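Below are the structure tokens for one structure; questions will follow.
Left out: one protein chain. Kept in place: all the others.
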Amino acid sequence: MSAAPPADAAENTGHAAHGHGSPGYVDVKDALLKRLRRAEGQVRGIARMVEDDVYCIDILTQVSAATKALETVALALLDDHLSHCVAEATAEGGPVAEEKIREASAAIARLVRS
Amino acid sequence: MSAAPPADAAENTGHAAHGHGSPGYVDVKDALLKRLRRAEGQVRGIARMVEDDVYCIDILTQVSAATKALETVALALLDDHLSHCVAEATAEGGPVAEEKIREASAAIARLVRS
Amino acid sequence: MSAAPPADAAENTGHAAHGHGSPGYVDVKDALLKRLRRAEGQVRGIARMVEDDVYCIDILTQVSAATKALETVALALLDDHLSHCVAEATAEGGPVAEEKIREASAAIARLVRS
Partner (left out) sequence: MSAAPPADAAENTGHAAHGHGSPGYVDVKDALLKRLRRAEGQVRGIARMVEDDVYCIDILTQVSAATKALETVALALLDDHLSHCVAEATAEGGPVAEEKIREASAAIARLVRS
């Protein structure tokens, strides 16, 4: 789980050229990938529980845990998005800033309602 | 429900001096107040249903409706907050902008988890 | 919180004649009504905050609290419903029991998605 190779960080620096990079980005990205891998493992574990006819309530506990893990990922992504993309756009102002805010609000609405 | 007196709009313009006002603010405020009054009526209606021993499932339908109404209010407030307070702060940058983003992210997390 | 007057209990016993009464019901009903009145007050308080141009984030905190209060009401109603209506129907079995389960599942889905 902590086997993120140094090569990954290097690769990420490369991506920074795409315009999404930022000082704190690498750390956030590694943390997100770790969480996502854990969530993927949780979902796989739930499938195994269903296959093994594990008691429903115990499976439901795991589904709630996986849902929470995804929510945490979403909130981290959103915070990063507000701190970087939205903050940069609003610093410039104009229609791009408005568009970014609209987009962020729509994403928040989807999260709150999901 | 539509009894919002014209004086209200005037009063609101006064508040603009406090730093929360903005061109589109009056409309948002009226819409929010209408929604909140409807939500208040829904909650009062739910209490009446409980008093009258209405069938549980019918009460639950109303509780879901009231919860959704509050969520809509929250999303409208958040959108307004990002468009005004956060956008203004990030346009200036610095620690105030960071604080505003942190605050907004925490509010979003509370909403997603509630 | 335990100040439920005896008169109230007597009135509720009258409602039991409507067919929804059950040994534990009186206590649940009083607790639900108290919660609903508090939730109604919270929603009214939120409207006042909007009128007074209170800072968005502080309003959002109250909206999250009111939403949670309604969720607690919904979960109490659902628990009561499963313990009484559904349990009685399934004890008898047949199509009514199936209908009650379907209804309860639909109500749970609305709650989870709201």
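For clarity, chains are labelled A, B and C in written order, and residue numbers in each chain start from 1.
The definition used in the following text is that a contact is a pair of C-beta atoms (placed from the backbone, for glycine too) under 8 Å apart; a residue touches a chain by one contact, two chains touch by 3 or more.
Source: prediction; values computed, not measured.
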{"item": "Contacting the left-out chain in the complete assembly, out of C:Leu32, C:Ala66 or C:Ala104", "value": "C:Ala104"}
{"item": "Subunit C, residues in touch with the chain not shown (by the definition above)", "value": "71, 74-75, 78-79, 82-83, 86-87, 90-91, 93, 97-98, 101, 104-105, 108-109, 111-113"}
{"item": "Chain not shown, touching residues in subunit A", "value": "12, 15, 18, 20-21, 29, 32-33, 36-37, 39-40, 43-44, 46-47, 50-53, 55-57, 59-61, 63-64, 66-68, 70-71, 73-74, 77-78, 80-81, 85, 103-104, 107, 110-111, 114"}
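The rule is short, and it goes like this: only the chains that are shown with their structure count from here on.
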{"item": "Pair of chains joined by the greatest number of C-beta pairs in contact", "value": "B-C"}
{"item": "Closest chain to the centre of mass proxy, which here is the mean CA position", "value": "B"}
{"item": "Centroid distance [mean C-alpha coordinates] between subunit B and subunit A, Å", "value": "27"}
{"item": "Distance from the mean Cα position of subunit C to that of subunit A, given in whole angstrom", "value": "34"}
{"item": "Separation of subunit B from subunit C, taking each centre as the mean of its C-alpha atoms, in whole Å", "value": "23"}
{"item": "Subunit A: positions in contact with at least two other chains", "value": "113"}
